[in-house]
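Note that this complex is displayed minus one protein chain, with the remaining chains in position.
Entry: chain A
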Amino acid sequence: MNPVIEVTALHKTYGTGETEVHALRGVDLTVWSGEYLAIMGASGSGKSTLLNVLGCLDVPTRGTYKLDGIDVGDLNERQLSLVRNRKIGFVFQSYNLVPRTSALSNVELPLIYAGVGRRERRKRAVAALEMVGLADRSGHKPNQLSGGQQQRVALARALVTGPAMVLADEPTGNLDSESTDEVLAVFDRLNRIGRTIVMITHEDHVAGRAARTVRVSDGQIVEDTSRWHRTGALT
């Protein structure tokens, strides 16, 4: 089995001289296909920077990142766009649906950018909305949906392209407990059918759903625990 994520000695530095900030100081991480991983850490620990790099939204200062076997460091901006489109499904804390656009159109959006034809697009978007249990809301605009529903639409949009992994940044951060359970149930279902999920959270009960938990502190991974076998702290 191939690793989906293979990160070696990853460094990320912002600014120069006096104001230099080391957000990541040598991160090594391997995530295998089908894993459900939670990344935890206090704010300022570097977990968001790690997520941005893993999501190909930001490039590391040093170190290598292989996503699904592709060395991302070699790619230009256009190729990075394509990698984001084909390999990664994003779920954000604030849903980030395109406003004034129906749920179905939002889910179709990544397929439009992938150049998928209209009929095929419609079919796949409807299937993705069915998977998150919102097939009956496909015509609703984001402002006509509850927070939990919006997040599930965002999830449908994330998985509609069949990405190598779903990358979620505090996906339940803005939700009440009932909506949180709905959304996490969808993540569970996705993982059961073999989807790789990487999720940032600071809530223990959310992280508890994941099979593996990684703790980040001061730009380094300080703990990597698996529910089935503890590997102990890594430095």
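As a working rule, a residue touches a chain if its C-beta (ideal position, glycine included) is under 8 Å from a C-beta of that chain, and two chains touch if they have at least 3 such contacts; residues count from 1.
The rule is simple: contacts and distances are computed from a predicted model.
According to its UniProt record, the chain left out of view corresponds to "Permease component of ABC-type antimicrobial peptide transport system" among "NADH-quinone oxidoreductase subunit M", "Permease component of ABC-type antimicrobial peptide transport system", "Abc superfamily atp binding cassette transporter, abc protein" or "Ring-1,2-phenylacetyl-CoA epoxidase subunit PaaA". Of the candidate positions A:86, A:122, A:140 or A:202, contact with the unshown chain belongs to A:86. Contact with the chain that does not appear here is found for just one residue of A:30, A:101 or A:144, A:101. In the complete complex, the hidden chain is touched by one of A:5, A:37 or A:109, namely A:109. Mapped onto chain A, contacts with the missing chain fall at residues 52, 55, 57-58, 70, 75, 77-79, 81-87, 90, 92, 96-101, 109-110, 112-115, 157, 161.
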